[in-house]
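Here the complex is missing a single protein chain, while all its other protein chains stay put.
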Amino acid sequence: MLDFRLYMAQRLSALIMAPFVIVHIGVMIYAIQGGLTAAEILGRTQGSIFWFLFYGMFVVAVSIHAAIGLRTILFEWGGLKGTALNVTAWGIGAILFAMGANAVWAVTA
Amino acid sequence: MKVDRAHPLWLAYILHRVSGIALALFLPLHFWVLSLALNNAAQLDSFLTLTELPMVKVAEFGLVFLLAVHMFGGLRLLAMEWLPWSAPQKTWAAAAVAGSLFISGTFFLQAI
Partner (left out) sequence: MAEHGSVMNVTVQRGTAETPARSETFEVPAYDNQTVLDVVSWIQQNADPTLTYRFACRVGMCGSCAMMVNGVPRWTCRTHVSKVLDGDRISIAPLRNLPVIKDLAADMDPFFDKWVAAEGRHHPTRTREEEIAPVNPQAEERQEASAGIECINCSICYSACDTVAGNPDYLGPAALQRAWTLYNDAKDANKDAILDAVSGKGGCHNCHSMGSCTTYCPNDLDPMSAIAGLKRATTRRFFGGRR
């Protein structure tokens, strides 16, 4: 199922995300100390170009990566194929991107 | 007929796949909760107070573990595929799990 282009997109999005994941986990370990509130999160992210770009790129990469990953699983384990498989995979990518972009906007606008 | 599959690299494959599925299912929920910051900060705050519950802290530890395991497992695969040296595979697989436990453990210790 995974022809070369899907494979490269999967691997490249993974490489792009590796530093994002490390920073994200690091920030989370810092942020949860002493409890977590909306004000504390927004105080860090609101109006920040850096966090907008950071999480914006993170969302793009994860939408591609998760959609391709789930596509493989739906094919190998779910037996989905052909047009149904492609439409579902694109749909998953689109939904993740839409929800993710909305979340990024919500915390950085 | 099922193949007796419990050899280490197969377990690494299953762990990678299952962690990917779990993360993919978690993400929409995560995005939705964060988007509450836009219009419903009060609801976001009430969600965040849930993070004080011990069950939630354990769940968070689980999520961080799954994320770390998925990432380190993936980096192991990239190293095996793209780097010219032939890696001692099982050692790397074990190291990936250990590293993930360490990171998620740190998270957990900060959370409790």
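By letter and in written order, the chains are A and B; residue numbering begins at 1 in each of them.
Following the convention adopted for this analysis, a contact is a pair of C-beta atoms (placed from the backbone, for glycine too) under 8 Å apart; a residue touches a chain by one contact, two chains touch by 3 or more.
These numbers come from a predicted model, not from an experiment.
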Of A:6, A:57 or A:101, the one touching the omitted chain in the full complex: A:6
Contact set of subunit B toward the excluded chain (per top definition): 1-5, 7, 9-10, 12-14, 16-17, 77, 80-82, 84, 86, 89
Those residues of subunit A which, in the complete complex, touch the missing chain: 1-4, 6-8, 11, 75-77
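Definition applied: only the chains that are shown with their structure count from here on.
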Complex contact set, residues of subunit A against subunit B: 11, 14-15, 17-18, 21, 25, 28-30, 32-33, 35-39, 41-42, 62, 66, 69-70, 73, 92, 95-96, 99-100, 102-103, 105-107, 109
Subunit A-touching residues of subunit B, taken from the complex the two chains share: 17, 20-21, 23-24, 27-28, 30-32, 34-38, 41, 44-45, 48, 51-52, 60, 64, 67-68, 71, 74-75, 78, 81, 103, 106-107, 110-111
